[in-house]
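Here the complex is missing one protein chain, while the rest keep their positions.
Chain IDs A and B follow the sequence of writing; residue 1 opens each chain.
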Amino acid sequence: MTLAFYALLFVIVAPVFGGLLAGADRIVTARMQSRVGPPLLQPFYDVGKLFQKQSRLLNPIQEPLLLGHVVMMAATGAMMVSGTDLILVTFVFALASLLLVLAAGSAYSPYSFAGAERELIVLLASEPFFILMMAAICKVTDASTFGAVLASPTWVAFQLPGILIAFLMVATIKLRKSPFDISTSHHAHQELVSGLTSDMSGRLLAYVELAHWYESALLCGFAVLLFNWSIPLGIGAFLVAYAAEVLVDNVTSRAKWQLVLRSTWVATLLFAGGNVLALFVVGR
Amino acid sequence: MANPLNLPMVPRALRNVVSRPATRRYPAEVRTPFEGARGKIEFDVSTCNYCMLCARRCPAAAITVNREERTWAIEHLRCIACNVCVEVCAKKSLAMSNEPRKPHTPADSRDGHRPGHEEWHGEAPDAAVTAARGSGA
Partner (left out) sequence: MKKTIIPFGPQHPVLPEPLVLDLILDDEKVIDAVPTIGYIHRGLEMMVERVEYTEMGFVVERICGICSFMHGMGYAVSLESIMNVEVPERAKWLRLIWAEISRVQSHLLWLGLGADAFGFENLFMHCWRMREEVLDIFEKTTGGRIIHSVNRIGGVKRDVSDSELAAILARLQELAKAFEETARIFASDPSIAHRLGGVGVLSAADALETAAVGPMARASGIRTDTRLYGANLYDQIEFEPVVETAGDCLARAVVRMREIPQSIDIVRQAIEKMPKGEGLPLENKPRGNPVGETFTRLEQPRGEVLYYVKANGTKYLERFRARTPTFANIPAMIKLVKGCDLADVPNIILTIDPCISCTER
């Protein structure tokens, strides 16, 4: 019963958290660019407006796919906090991301299609890390669910410093920040226009935004897993990491896909893989 | 390859966070226009002698003058603020204000209203007109 309550709590609180985070992000980004910036609640106004706007439905499949994207994203978080096996959570997370790729690929625009191809590339770059991270967390805590990891006396972050470094890099992809925002970006000022979301309008785009808020909250949940001594500490660590991402976003240009794939794989192998290898060597 | 951790924009970005933004909240906070800025044309109907020189020299054909009915009209949306009419006006009836025109909204064109259209009606023709006609041609 309590687990179901946690799941419901995530579904309700996560978008609020993600939206506020996006609002704060926009203010900080604006200040870094010496602009005044929008109000904190601007992302909510935007999504509200998107829901009111006319949606151009290009084909009958896109809307179900995007709805599925939002639902799966929310479900991933809900499953995580309600005690599903963490490896399973990672796979559901990948499936949720894949639905967005399918929705973008089903559109007719070449921009959207090329964006979908690039999103596949970034999934290819980020997924191995998430599986490795979850496996490592489960290994060091000897637990397989969110609650059990939090209850574990082992301090995960101390055991997995390499994973932490790689997490920062991969989170750049998931938060769609420069230099890794190749498939779509917040600014729609790239060679693929808005890439993945080029062909989405009205409520379809609102679904993507909403799913992104869930995704931010989910990543925050991952951070809590890494800093498992207390939930506020995990959230605090995530906010610090997010601020660092915003800074990186503002001091780099967008990389090409070859570099994105190469650098994230090198980071996954070197830091995350090396970390896990070291655990096995030391643990023996 | 260059060192990926050497990011020269970082100090600038951090400095921007703590310093005052360069932009302003526009409709709420408006910059005072510069001294010599060309904003909009202002017309003084009392001194005009309806010589039509401004209308003839206006490159954008924004000014219409009717000598018989003594009306002077300008379409501000056509006006390119080139200052030519002000330069040619012998009576100094025209002036260039440095205040820019306010932007128009759809509400301005309701009820058949023409946005940007301004019209002046002078007093009834008198002896001055005949004099102007003589010299204006």
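The criterion applied here is as follows: a residue touches a chain if its C-beta (ideal position, glycine included) is under 8 Å from a C-beta of that chain, and two chains touch if they have at least 3 such contacts.
Just so you know, these numbers come straight off a predicted model, no measurement behind them.
From the set A:Leu65, A:Leu164 or A:Val193, the residue in touch with the chain omitted from the display is A:Val193, counting the whole complex. Summary of contacts with the chain left out: across A:Ser34, A:Ser55 or A:Thr154, the touching residue is A:Ser34. Even with one chain removed from view, chain A keeps its contact list with that chain: residues 32-35, 110-111, 113-114, 178-179, 181-182, 185, 187-193, 250-257, 259.
Within chain B, the residues in touch with the undisplayed chain are 1-4, 6-9, 12-13, 22, 33-38, 57, 59-60, 80-84, 87, 96.
Criterion: only the chains that are shown with their structure count from here on.
If you check the complex, the residues on chain B that touch chain A are 7, 9-10, 13-14, 16-17, 19, 21-25. On the chain A side of its complex with chain B, the touching residues are 28, 30-37, 247-248, 250-252.
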